[in-house]
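Single-structure report; data block below.
All protein chains but one are shown in place.
What follows is subunit A.
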């Protein structure tokens, strides 16, 4: 109960800040519109106001405050505007029985989600394989790890169009290029976490297996792999969020017409800031759901393994 109150307090402070931020962000646009509609604005003339401070303008034109939260194309939409748009493109669609129509965020979310999950699966599989190789082979440790690190220093925004163009030229398009970008972002945390996890058994644990004359294989299946599970899940949570970012970024360079990335792109073409923000929130909510789902799987797996506290 106490935590609930604390959480709600933090949430309401954030929302209050957000509403407050709408004032200076949107005031100039609002005043221009108001003047055009014949309202008395101080000072008059958009040119006069161009170099004035936003806070001063808000104070001099208090009548315009409600309008900063109700513009059609605000610089910064107010929370309720984003919430309304989200409802219009999700729940309202479902009520109308058009859950998978082109205007529904469920449709766009699913397009992105499918690429995210495919990419996440590829990235996780690849990451685990690389980690196993790195832990068991010194050569792989020294040759693969540096490249894995370098791969993550290249901005994905620069790399994504190249990946898409290269794959297109060999006839691969659709979901796969997006999934490849997703995999590219998600394999790295899995490699790092898995290497750490597979190496987590201490010297005593390894000595114990030596006294049993256990093979490397047995050591892997009976000790290293189960010991790595908590590390793997920590990595998967980072990996799935990275996968989602990858899928969205993968939708940008193609000018895709479907997917959360497409909604972002479309919104920015037409100055539909409310649409951009609602797509952003949809992406964030999707990411939170995916991470939470992994958390549930983690708890049940670790509990079944006897490691759940």
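Everything that follows uses one rule, which is that a residue touches a chain if its C-beta (ideal position, glycine included) is under 8 Å from a C-beta of that chain, and two chains touch if they have at least 3 such contacts; residues count from 1.
Methods note: contacts and distances are computed from a predicted model.
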Revision key, fill the gap. Not-shown chain resolves in UniProt (candidates "RNA polymerase sigma factor SigW", "ATP-binding cassette domain-containing protein", "Electron transfer flavoprotein subunit alpha" or "Fumarate reductase subunit D") to "ATP-binding cassette domain-containing protein"
Review point. For the chain left off this view, which of A:80, A:222 or A:299 is in contact with it?
Key: A:222
Practice item. Could you tell me which of A:1, A:139, A:204 or A:296 touches the chain that is not displayed? Key: A:204
Revision key, fill the gap. Contacting the left-out chain: of A:214, A:234 or A:258, that is A:214
Practice item. Looking beyond the chains shown, say which of A:44, A:59 or A:305 touches the absent one. Key: A:305
Check your understanding: At which residues does subunit A meet the chain that is not included here?
Key -> 204-205, 207-214, 218, 222-223, 226-227, 229, 305-307
